[in-house]
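One protein chain omitted, others in place.
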Amino acid sequence: MRRSMLFLPGNTPNIILNGDCLGSDAIILDLEDAVAPDQKDAARVLVRNAIKYLQFPGIEKIIRINSLDTTYWKKDLDEMIPLKPELIMTPKTSCREDVLQFDAYITELEEKLGYEKNTVKLIPLIETALGVEHAFEIASACDRVAAIFLGAEDLSADLHCKRTKGGAEILYARGRMVMAARAAGVDVYDTPFTDVNDDEGIRVDAELAKSLGFTGKASISPRHVGVINEVFSPTQKEIDYAYEVMEVIRIAKEQGRGAIALHGKMVDAPIVARAQQTIEMAKALGLGREE
Amino acid sequence: MDKVVKTLREAIQLSGLKDGGRISFHHHLRNGDYVLNMVMEELASMGFKNLSVNASSLFDCHLPLIDHIKNGVVTEIITDYVSGGFGAALSEGVLEKPVQFYTHGGRPAAIINGSTPIDVAFIGAPTADTMGNMTGKIGKSACGSMGYAYADAMYAEKVIAITDNLVPYPLPMPSIDETYVDYVVSVDEIGNPAGIVSGTTKITRDPVGLVMAETAAKAIKASGLLKDGFSFQTGAGGATLAAAQFVKDIMIKENIKGSFGCGGVTGYMVDMLNAGCFESLVDVQCFDLKAVESIRTNPKHVEVSAMRYASPFAKSAAVDSLDVVLLGATEVDVDFNVNVHTDSNGRMMGGSGGHSDTAAGAKMAMIIAPLSRARLPIVTERVFCKSTPGNTVDVLVTQKGVAVNPARPELAAALKDGGIKVVDIQELKKAAEQLCGSPKPLVRGDRVLADIIYRDGTLLDRIYNVK
Partner (left out) sequence: MESSDVYMELEPIAGENEIVLQSVVERQFGDSIRALLSETLKEEGISNVKLNVVDRGALECTLRARLEVLLSRSRGGENA
């Protein structure tokens, strides 16, 4: 269960050390944009050691490696794959071939290490116009892809438009990403909200993302993590309703009835599926049914 | 007739102070104070020796006092708190007799019961009239409350008010009134306004501090104490202030009407008062301009003496009615003892202030501290020196979990029910050591540098030199 993913700059020990207690479900240890070109080697070794020694129990580790057009990405993978992070985030992913190139090299490393194939999953970061247009083929490129992630800052530059708080300029991209991910059967994550001091803005932005179908949202600030977790968790009302749905379904089955209504609304297969997702998530969060 | 004396020297002569005498100062002018240095310089030039200085706190601006110690003008220091620079100088061992550390509540109690009598109190007054009525609320050196000066004024043999804003008699609404004052001296400046109060007290932006603050607020809610009538004190340190902010958010959201906020008061507590979180603020000391402005203009913001704030021997004190106090620590040990006196090298850099008073009084005393700072574990086997005894501390909040004093199982259960990650304090210590490695313990020398006197006057611990 992953609602929030928090970016941590890869070359800053004091931030990385406490990465596991900032409240996010996953941390993204960043070897890419947050690290100056002449410190790539230092960040790589620091992140590797941090994971090796601190392990960050109870939290998912995602490494954002450098892109294919650099000389760093293979070295990044050489150091990171042995540590079995849950996910590798690949920046500037624009097409299926990009994914397959990463996949092939990771497969090679997994074989060398004697790891099962697909031990380490991929979360391609889509942040170009071409990438958005190819979202479905990226999401379904190979079994290693577990989720896709929208990066709106680079995207809006590519679109020749200004990034705004309302996000009208990325609405299409958001919809397209969700569509592609769900069609491919993978999770989908929304771009960070970049105004660290706007507590109301992050909530509005996260709620919009949830309403569009995103699984969760990334963040560049620990201050946003709490709101993101809250928005992407089921509410008590939703949990209670989900249990009610499962209950009427059980009764309907016992009585051999097909169509069944709850509170005057038809309970059909999609509603049941949604209820199951809600209950699963509630269980993962340790939330119960209101007595 | 009035009590105005032309010069400080004349006032000292009139006071009858002798070698070996006991003098006192308050610290409401904090790191901007000119009064203590001014008086000590005068006393030194008059040839006084063997004086005992009882100052409610000492800051880096008081470093010239170290020279007076070296010259034998001062041979005893009684205080509740020393800042880092001053403490480091004291830690060199310049003073033969151990520093006597009291608490903000224990200090007035000891003055009143005669354990630490005062011959002459020198009271810096931001405004005073010609008969010695004084207040800290107005004047160019305004400091707000003068709470720590009350015991000195009321129980010293002689009282000298020193002001840079002498006004005609009578000063309306004085804090300390003429019945206690012998002489009034007018000087150019009693302090540097920039050092007296900070413009604003800043909330931490450190992510770990914010995580701890949020956890602390959640824990307060889970404790069941956060309901109508809630009373609350918080230190002015980074994470505790942030926690107050989160508590405020909960109170406003859930429409909880508290009773009072207490302590050294910052603008954040003033905001809580103005937002309707409290009926009143009980203020022994103002930390920033907003607090000074509020105590001057808002009748619900009440100046109180250190006795009413925290004295253990008063018939009651405000700390006895506290629900929750949030406090910091430089070290916490597995028995919940807290050190706020020394740094990681065993050097003096703090003091109890109101730490142990509020911990003893409040229904729930909560310490907020990270597991480690840089590479130094904060949760340790044994504190280097005991400032606040563990049996008065209920909860420790760190970024990696919350520990509850085993003497409070019902509190631990309530916190768990509230979704707080409650862990054994031994686990926190282990986690700190796993992260940092085991530091080489400080080796105590055999020279006593300071006595830590608990609020009731008993010896709680001693600070030794470090080899």
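Which chain is which? They are A and B, in the order written, and residues in each are numbered from 1.
By definition in this document, a residue touches a chain if its C-beta (ideal position, glycine included) is under 8 Å from a C-beta of that chain, and two chains touch if they have at least 3 such contacts.
From a predicted model like this one, the values you see are computed outputs, not experimental measurements.
Within the set A:12, A:119, A:194 or A:276, the residue that contacts the chain not displayed is A:12. Within the complete assembly, B:375 is the residue of B:202, B:227, B:257 or B:375 that touches the hidden chain.
Touch with the chain that is not drawn comes from one residue among A:39, A:101, A:119 or A:276, which is A:39.
Contact between chain A and the absent chain runs through residues 12-14, 17, 38-42, 45-46, 48-50, 52-54, 75.
With the whole complex as reference, residues 344-345, 373-376, 435-437, 439-440, 442 of chain B touch the missing chain.
In the analysis below, only the chains that are shown with their structure count from here on.
One finds 47 Å separating the Cα centroids of chain A and chain B. On the side of chain A, the complex with chain B involves touching residues 15, 17-18, 21-23, 54, 222-223, 226. For chain B in complex with chain A, the residues that touch the partner chain are 207-208, 210-211, 214, 399-400, 435.
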